[in-house]
Structures are given as C-alpha cells and as structure tokens.
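The structure under discussion appears below in the form of structure tokens.
One chain of protein is taken out of this complex; the other chains stay put.
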Amino acid sequence: MSWRSILLNRFVLVPGAIVVAVVLWNVYVATHNNGIVTGRVVDAAGHPVADATVGLWIFNFTTYEEKERVKTDADGVFRFTNNPSHKIQISAEKPGVGRSQRLPVFLYFRSQDTELAKPLRLAGAG
Amino acid sequence: MAIAVEAARPRGKALVRHRTRRALLLWCFLAPSLAIFLLYRIIPVVWNLVLSFQYWSPLAEAEPAGLDHYEDLLTDDVFWQALWNTLIVIASAPIGIAIALVLALLVNADIRGRDVYRTIIFLSYPLMTVAVAIIWRWMFDERVGLINYVARSLDLIDKPIPFLNSFTWALPSVIVANIWQILGFYMIILLTGLQNIPHELHEAAAIDGAGALHRFWRITLPLLKPSLFLAFVIGMLNSITSFDLVYVMTGGGPGRATEILVTYIYKLAFVQTKFDAAAAVTMVFFVLLLGTAWLANRLAGGNVGAAETE
Partner (left out) sequence: MQRYPRWPIHLALMLAGFVMLVPFYWVLKTSVSGENIYAYPPSIVPRGAHLFYYVDVWYSIPFARYFLNSVAVSAIAVAGNVVFNAMAGYALSHGFRGKDVVLLLFLSCMMVPFQATIIPAYLITGRLGLLDSWLGLALPQCSTIICIFVFKASFDAVPRSLIDAARIDGLSEWRIIWHIMMPLSKAAIATNVILAFIWSWNNFLWPLIMTRSADMQTLPLGLARFLSYQEDTTGALYAFCIMVLAPGLLLFLLAQKEFIRGLTSGATKG
C-alpha cells in the first residue's frame, strides 16, 4: 500500500482531521484564556462614562455571585483580568448617572479573552 | 508444491502426536472466548436457576426455598402486569416488520438514490438507546411535544394527550419509539432476503400474466419466509430486552403501565436487593424467550436457521 492510499483512506482521513481540529482548538484556547474581559460604559446619550463601577458576576451552580469590581478609565473602558468562568454577567453603575442591567456574557471556554461588542448603557438616575 | 506437502506430512505415531498437539493448540485458541461465554452466559443461567430455588441475600447463607419464589410470583400483581406488558411488546413486533416490509419493497425497486434512502432509514439503529429514549420522551411530551402539536394542528384532538403519563397511551408510546429505532434493522434483513429472490422468477411469472399483487403473494412472500422469521426473532429479542428505552422514557410508569419483565428484574434485584425473587422472574423471562422463539420456529415451518443479535 502506498503512502497516498493509506492517507486517503476514510478511516485515516476522518479521525486524522478530527485530531488535527482538536489540537488546533486546544492551541487556540491555550493562547486566549487569560481571563480578560473588556468593554465600554456609556450613558443614556451615548457618551462614555468615566469612573463607573463595573461588577463581574460569576455563575456558581445555580446563581450568579459577584466576584470583582473595577472602575472605568477616562474613556469609559473597563478591563477585568481574572475571569475564571465561561458564564458571567457584567453590570455597571455610577451614582448620579444610573445603572445598567446585568448583561449576561457567554463564552466558549473558561477565561476566554473577550471584548464586549456593545457598550453597557447606564440608564435612570440615582 | 503438492509433493513437498506430501513429503512433509508426519506419519504413524508422529501423526498422532502432531494431531494431539494441534488439537490442544486449537483448544487454547478457543479458551478465551469459551471462558467469557462460560463466565457470563452459561454459568449465569445455571446460577439463576439454582438461585431461584433458594432464599439468599448477600449477607446471609443460602437456604433452600423450594418453589416459594414461584408461588409468590403467582400472587404478585406487578409480575403479572409486567408479563402482560412484555407480551404486548412482543406482539407489536409484526407491526414493525410489516412497515419494514413495505419500505424494503420500495427501496428494492429500481430507483435512483436507494442507497441514500436505505442509509436514512437505517440511521436510527446504531444510536444510543438512552439518547433515543430522551428524544422520544420529549416528542411525546404533553406541553411541548411534537406529536401533540402535529395532532392538534391537524385537528385530530382538542386537548393535548399526556402520552407518557396516561395508563392507556404509555406503553404504545414506548412501542412507537422502539419501532422507530429498529425499523431500519428489519428493513435491512428483509432487503437482503428480497435481493436473494432470483429476478427470473418474477419475470417468468410476469410473462405468464401474473399481476404484481399475485406475484407478491405467491413468489415474494413464501421465499421471504426465512427473512421474516429472522426479523421476528430479532424483533422479539430486541423488544423483550428493551430495558434502556423503558427505563429512560417512563421508568416503568405511570404506576406499572410500562413495566416489562426486564425492568422488574432490575428493580427487584438492584433496587430492592431481592436477588432470589429476581432470579425466579429471570427464569420465567428466559422460558418466555425460548418459548416464543420455538413457537416462531414452528410457525415458520420447521428449522429455519438459528439467528440472534446481542
């Protein structure tokens, strides 16, 4: 049997392709699981809000528990660096500007580095 | 070549020694398989038989019990319900075979893409029965099941039927799921049988003026008897042992409406730890199985080749 016929045999090709895909996926996961979650906070008008408190909630069996809080910088950008989970919620508030709803974020693997596509909107005063 | 073989053949006493050595070696080759079957098929049957005539529990010594366990079975309502349900399930096998026969005849016709159809219909057989049970459990669901939705859309019923929770609908629902899963297997067996019928027979009969239905009754069906018998035995074995499906779909409920002998054996032995009573039920189960196979053999007209599937 030539090398070619062995390689193109469906019993080698399909499992081989699966193994390659698994390896590639694991490499991707290993290089992207630093637990970084970033995003922006804006107010009702769409302007970035500096110094808002952003909370990270982690799913724990049946409920979400708050784990960490950071503050947004001057551009309204916040950054968590220690997310250990794949199912989290983010909420933001700033006294005087409002609070946002808790935004659920679903990740594909634990501690996936992610950047929120839509900014957190603060609404309602207080 | 032949001369060299001849010259190398041992003669006389050497032949006997050689033959014995060879026989010993062949027995050694058989040994592992034989050991497994001995350990897990033959000894268990004997052990079950002995156990059914004893009082025994894992903590106590065995004591002879005579026919006590069997007498208890006679008054055990659950046993009779399980036996009845098992008989119903066995009796449902011909329904599946009939549907599969129609499908096999269709797939056997000269159409394009028959392999695709064959694959699609057979797809359900190699699946994990637990997953199939979960799927069908949900399809039969009262609130969100697909079956209820279709029936209500077609105005067949007004209110949703609680299939798996009703005493009348639970067992038929399990049977439907079972037939869905094994339909492909029946079809493959019947297809093989159909393809073994020589074309010339049909052609000759057609030339002689026999209609399609006539040809079916007089040529196809009789020649298909071995395959039909095989399908029935396999179907019977499959349905009589469908523990996975019943356990996951209904757990034997509601009440005992879907309890079959196998689930009852499991519950007696491993939930109530009554190994001796369960052994008695197992013997009844085994006798039922052998009896049905023998009956089917007789109906098919004598010794039509043994067949099985694990």
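Every chain is named by a letter (A and B) in the order it is written, and numbering of its residues begins at 1.
Everything that follows uses one rule, which is that a residue touches a chain if its C-beta (ideal position, glycine included) is under 8 Å from a C-beta of that chain, and two chains touch if they have at least 3 such contacts.
Quick caveat, the model's predicted, so the values are computed rather than measured.
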With touch defined as in the header, list the contact partners of the absent chain among those displayed.
A, B
Just to verify: which one of B:171, B:237, B:257 or B:296 makes contact with the chain not shown?
B:237
Tell me which residue among B:14, B:120 or B:299 touches the hidden chain in the full complex.
B:120
For the chain not shown, which residue from B:101, B:161 or B:188 touches it across the whole complex?
B:188
The missing chain sits against subunit B at residues 1, 4-5, 8, 22-23, 25-27, 29-30, 32-34, 36-37, 39-45, 47-48, 51, 102-103, 106-107, 109, 111, 117, 119-124, 126-132, 134-139, 141, 143-144, 146, 149, 180, 183-185, 188-189, 192, 203, 206, 212, 230, 234, 237, 240-241, 243-244, 247-248, 262, 265-266, 269-270, 275, 278-279, 282, 285-286, 289-290, 293, 305-310
Considering the whole complex, not just the chains shown, which residues of subunit A touch the missing one?
10-11, 14, 86-87, 106-110
